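Of the protein chains in this complex, all but one are displayed in their positions.
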Amino acid sequence: MAVSSIASSLPAQESRELALVPRFKEQGYGAEQVARRRAWLEERTASRLHHVGRFSIASEAMRGNVENPIGAAQMPLGVAGPLLVRGEHARGTFYVPLATTEGALVRSYERGMVVLTRAGGVETRLYADENRVAPIFFFDDVAAAHDFARTLPEHRERLRAEAESTTGHGKLLRLDAHPVGRQVIVSFRYHTADAQGMNMIVKATDRACRWLVRHSRARRYYVFSGWNGEKRAAGSLMAGGKGKKVVAGAKLPRALVKGFLRLTPEEVCDLWQHTVIGHLQAAALGYNGHYANGLTALFVATGQDVANVVNAATGITCFELDEGDLYASVTLPSLTVATVGGGTGLGTSRECLEMLGCAGTGGARKLAEIVAATLLAGEISMAAAIASGEFVAAHEAYGRNRPRGVAGEGGG
Amino acid sequence: MAVSSIASSLPAQESRELALVPRFKEQGYGAEQVARRRAWLEERTASRLHHVGRFSIASEAMRGNVENPIGAAQMPLGVAGPLLVRGEHARGTFYVPLATTEGALVRSYERGMVVLTRAGGVETRLYADENRVAPIFFFDDVAAAHDFARTLPEHRERLRAEAESTTGHGKLLRLDAHPVGRQVIVSFRYHTADAQGMNMIVKATDRACRWLVRHSRARRYYVFSGWNGEKRAAGSLMAGGKGKKVVAGAKLPRALVKGFLRLTPEEVCDLWQHTVIGHLQAAALGYNGHYANGLTALFVATGQDVANVVNAATGITCFELDEGDLYASVTLPSLTVATVGGGTGLGTSRECLEMLGCAGTGGARKLAEIVAATLLAGEISMAAAIASGEFVAAHEAYGRNRPRGVAGEGGG
Amino acid sequence: MAVSSIASSLPAQESRELALVPRFKEQGYGAEQVARRRAWLEERTASRLHHVGRFSIASEAMRGNVENPIGAAQMPLGVAGPLLVRGEHARGTFYVPLATTEGALVRSYERGMVVLTRAGGVETRLYADENRVAPIFFFDDVAAAHDFARTLPEHRERLRAEAESTTGHGKLLRLDAHPVGRQVIVSFRYHTADAQGMNMIVKATDRACRWLVRHSRARRYYVFSGWNGEKRAAGSLMAGGKGKKVVAGAKLPRALVKGFLRLTPEEVCDLWQHTVIGHLQAAALGYNGHYANGLTALFVATGQDVANVVNAATGITCFELDEGDLYASVTLPSLTVATVGGGTGLGTSRECLEMLGCAGTGGARKLAEIVAATLLAGEISMAAAIASGEFVAAHEAYGRNRPRGVAGEGGG
Partner (left out) sequence: MAVSSIASSLPAQESRELALVPRFKEQGYGAEQVARRRAWLEERTASRLHHVGRFSIASEAMRGNVENPIGAAQMPLGVAGPLLVRGEHARGTFYVPLATTEGALVRSYERGMVVLTRAGGVETRLYADENRVAPIFFFDDVAAAHDFARTLPEHRERLRAEAESTTGHGKLLRLDAHPVGRQVIVSFRYHTADAQGMNMIVKATDRACRWLVRHSRARRYYVFSGWNGEKRAAGSLMAGGKGKKVVAGAKLPRALVKGFLRLTPEEVCDLWQHTVIGHLQAAALGYNGHYANGLTALFVATGQDVANVVNAATGITCFELDEGDLYASVTLPSLTVATVGGGTGLGTSRECLEMLGCAGTGGARKLAEIVAATLLAGEISMAAAIASGEFVAAHEAYGRNRPRGVAGEGGG
C-alpha cells in the first residue's frame, strides 16, 4: 500500500495538519524539486536548512540511495596516516580518511598508525569473503522438517541455478540448515564480489525459496529469520559468514613500545587482561577497545552501509608478550565492506575510496585489509592511552572546550 | 609522545616515504591550511578530492571535532514523516531527517510513520537518563577488595564533590560495585544533561579515582574496564544505565493493519514469533528488525557520535495481539543521544536538530522520544514488508539498478 | 487437572497399554508401596531394579522431595582435601565430599586443594545473599506501564507485608522494575536465610502480585517471566542477585607453582589468556575451566537442587602475575546453595553437610565459601594439567580402561 494512499484516507483537517512530504514527479530527484521539498520543510518545521542545501553531489545521483531527498548531511573529514600494510590485497602505505565529530579520534588512530608503520607495518590476512540470507521454512511437524533438512543438499544445484538467475554477480557458495522445532532456518551463503550485496542476495534467495516451497513439504517461508546477523549483535557472528573475515597483526619491538607508547609490553598486556575481565563481567560479545569508532569513521567516509557497523564491530583484539616484545592483533569475523554499489559511488565516498586505491571493481578485499589495519592502530593507541593514564589528557587536548594553549603540539 | 616525534625518529629515506600528514600552525584548521592539506593528500595518493573540498561548515568550527581536517563527507539526506508523537518530552508532528545511502530506507520509515500517525500517534516514555564510566581498581587480595566495596558507599559524598569539581554539567547519581576476584569495577553513573558527556564524565571519574587510590587500599586503577558498554554489544546494556532508556508504543487497529499493511495482526505476530526464534538460534542480543538502520540515519543527520549506534541498537521490539488489534512497541535501554556538544552544533547537524525542535539545551529527552518513535515506525514497516512478501519488491522499486518505471508511485 | 483424571479418560485398551504409575494411598510413600511400585515397573519394563531398591533413606522421608518413588539412585562418593579456608563464615580445614562418576575428578580437585592449603589457604568473601522471582505485569499501553513502574516504590512496605505474610523465613529486600514495551518485569529480591527458597519466595511473590493487580492498572501477571535466571544461562546472572555472590582467592608463591604444578606463573597466565580467547570466540558466558564439575559433585553430595548448577556455573576465573607469584581467584555471582529444606536433610546429603560442619541453620554462607574455595582448587588443577600437557596422562591414570599399573601412585 503506497504511503500516499494511506495519507489520502486521512480526514481533511488531519490531512492538512499531517501533510505528506512532497514527492513531485518521478519521485522528485531534480535539483529544483529537492530545493522545493527543502523549502516546504523549512516552512513546516520553522527551521532554516542553509547547510543542508549546500551539497555537491548531483541530486539525480541520489536516486536509489535515498527517498524524499532534501540535500546532504556533512560530517568533518580528517585523515590519518601513514599506515604501512603488508596484506595479500593491500600492500603499501595508506592515508586513511576518517569522518567523525569526536575530537582526538583522528589523532589517536594516527598515533597507532605511525607506531605500526615504524614497526614495519601491519600484516593482514583474509579468511572468508561471503554474505548470507537466512530464510525460515515452516512444516507440519518435526518429521517433515527433518526430512527437508536431510534432503536439502540434493537440491543444491537447482537452488544455485534459481538463485543465480536473478543476479549477474552473486554466487551461491553453500547452504546450512538450522532446525528449530518444526521450522528449518536455511543459511544461503554467497560470494558477492565487491558489493555488500544484501539486496542482491535477498532477491536471489527469495527466488530459491519459492522453488523450495513448490518442491518440498514446506508450507511457507519468510525470507528473513533474524538468524543472519545483519546489523545486529549475535554470538553467531563470531564464526564468520556475514561479510569478510579478516585478521591484522603486528609485532611491536619493546623499545618502540617503551619509547613511543611510554609503556612496557607487560603493561599493555596487563591492561588487556583486566579489560577482558570487564567485558566478561558485562556479558559482552567479543572483546575490543573501540572498533566502533574506527569503523564508523571509515564507513561514513567511504559510503558503506553505516548500519553494518553493528555486526562489523564484533571481534577480538589480542595483546601478547612475545619474548619481551608485544604482538598485537585484531580479528574481525563479520566485516561488511564494499567498493561498488550502495553509496560507494557518490561524491565524497568515491573520492575517499580513490584515496585508498580501492574504488570500484576489485577493491573490496583491499579495503577490508585496510580497515583491519586501521582498527589495529586504534586498539594500540587506545590501550596505550588508558594504560598510561593519558586518556583524559588527550581528550582535553583535542576535544571541544579544551583549555587554551594545550593543543599546540604541531607545527608544519 | 607526540606523533611528530615518533615520525621524526624515522630514518631519512623512510621518512620521505612515510611522511606525516601536514599539521600547520595551531593544528591547521584555517580554510587555506585545510586546502593545502587536501592538496598534499591528492598529490600523495594520486586522487582528486573535488567533493571533499565542497563543504559549507567553517573549517575553524571543526576544531575539537576532528584532527588533520581535509573537508567533509557528504551523505544524502532525506526526510520521513509525518510522525505524530505523544510523549512527555516530544509532543506533536515531526518530520525526521535521515542520512543514508540505502535505497528504500526512507520510504520504509515513512510508511511506518504514516500508519502510526493515522493510528493516533506513538506514545513514548523515558525511564532513565544517565551515562556511566566504569574504572577498575586493583587490590592485593580478595579481602582488601571486599573491604573496599563494602565501605565505598561511605565515600559517596566526597567522591561526588571530587567528580563534580571538574564539570559544570555532570551530576554523579550513584555508584555500583562489581567485584571480580581481587579487582573491583565501580560503575560511576551520572546525569549529563543534554550532552552525551563521555569526555566530561571520564574526566570527572578520573579525578574521583585518584582520590580513591589515595584514600583506600587500591593500588592502582584503569579509568576504563570495558564494563560500561560504550560502543559495544553487551548483555549488561539491557538493564540500562548507558544513555537514555526509552520506550515507544502504539495500538494499531485491525482495520488499519489490514488496509494499509495488507496483513492481519495475527500475521504480524506470527512473523514476530518466528524471527525471535531466529534471533535465539543466533545467540543474538535482544530482538529487533533493524534498529541500526534508523539509528544510523538519524545519528549521522543530527551529529550524534555515530559509533554509539552499537550500544543503542540493543533493545526489544514487541508485536502483540490486543483483542484483535495490534500493539507494537520498541524498548531501547541504551540510547545515547545529545543536543549539545560533540557534533551537534555543526552546520547540517544543527539544522537537522532544529528541524525536530531539539537543538541545544533541553532537547535531548525530546530527541530520545523522537528516535524511539522513529524506530517503531521502522519496525512496523519492516515486519509488514517481510510478512507480506513485499520486501524484495520494495527494494527493487527504490534501490539502485531498479527496473525502469517501477518506482513511479509518486506525483506531487 | 489431576494426572489420574487425564488417564481415566483413555479408552480401555489404550489404558491397559498406557497404564499410569501406581500411586497407592496417600501417594504411596510407605516402604511396601515403594516396593510394589518398583515391582510393577520391573514387570512392565522387563527390567531388574535390584540396586534401585537398596537405599537407606526412609521412604516416608522422601515425601516432599519426589513423587512415584521407587528407591534411590546411587552415585560414587569420594572425598578431597585438606582444604584450608580463611573466609568470614568458613574458617579451618575441610574435607570435601564429591559425588561423581568422572574418573580423575576427585584427584584433580584434591591436588588443587593441597597446593592451596600449602600456600596458606584460600581467602573467601561473600558479597550478596539473596534470591529472586521476577513476575511480568501487563498493561494497556506504555503510559500505564510507565506509571506503574514509577509509582512502584510507594507500595514497597505494603508489598513486603503481603509477601512476608506467607513465610516465616523470606525477607523482601527490594524491587527492581524492568520495562519491556507495555509490560513491566518486577524483580522481587529476598533474603531466604539458609534455604534455597524458590518455592517460598514464589509463593510470597504470588501473593504480592495479587495485591498489585488489585491496586494498579495491571491487567494480569505471570509469576515467572524468565528474567530471574533460575536454572538457565543468562548475562544478567553476572550482576548477581540469584543466590550468593562469593569470591575466593589465593596467592601461590612462585616456588610452589614451579615445584608442585611444574609450571611458572607466567605459563599459567599464558594459558588463561589463550583460553579466554577461546571463550570469547565461542560467545561463552563468563570464563572458567570447569566450575560445572565441582559444583555438580558437591551439589549431588550435599542434596542441593542440582539443576541450579546451570546458573551457579556462571562466573569468572582469574590468574594474575603478582611480582613473580601467581594470584588465582574465582568469582561466583549466582551460587544457589542451601543447608535447610529441599534435599539437604536426607540421609547421605545430611551426612555430607555435617562432614563440612554446615548442616542446618546457619550453614549456608559457610557452605558457599567452601564451594568457592573448592572450585578455585579445581581451576588451578585443571589449568596446570592443560598447561603442562598432563591432562591426557591424568585421565589415562585415573579414568576407566586405564592401562594396568599406571595408577599405582598411592600407598597408605
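Each chain gets a letter, A, B and C, in the order it is written, and its residues are counted from 1.
Keep this in mind: a residue touches a chain if its C-beta (ideal position, glycine included) is under 8 Å from a C-beta of that chain, and two chains touch if they have at least 3 such contacts.
Every value quoted in this text rests on a predicted model; they were computed, and no experiment measured them.
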Response to the item:
Cross-chain touch to the chain not pictured, restricted to C:Arg86, C:Arg107, C:His155 or C:Arg254, is C:Arg107
Worksheet entry | Residue among C:Gly87, C:Pro265, C:Gly343 or C:Gly363 that touches the chain left out of view | C:Gly343
Response to the item:
Among listed residues C:His89, C:His146, C:Arg189 or C:His290, the absent chain is touched only by C:His290
Practice prompt. Specify the residue from the set C:Leu271, C:Val337 or C:Leu375 that touches the hidden chain.
Written response: C:Leu271
Response to the item:
Absent-chain interface residues of chain B come out as 235-236, 238, 269, 272-273, 276-277, 279-283, 285-287, 316, 318, 320
Worksheet, complete the sentence: Note that chain A touches the chain not displayed via residues 123-125, 127, 141-143, 145-146, 149, 178-183, 234-236, 238-239, 245, 247-249, 251, 283, 316, 318, 320, 327, 329-331
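The rule is short, and it goes like this: only the chains that are shown with their structure count from here on.
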Worksheet item: Which positions in chain B touch two or more other chains at once?
Response: 178, 180-181, 183, 234-236, 283
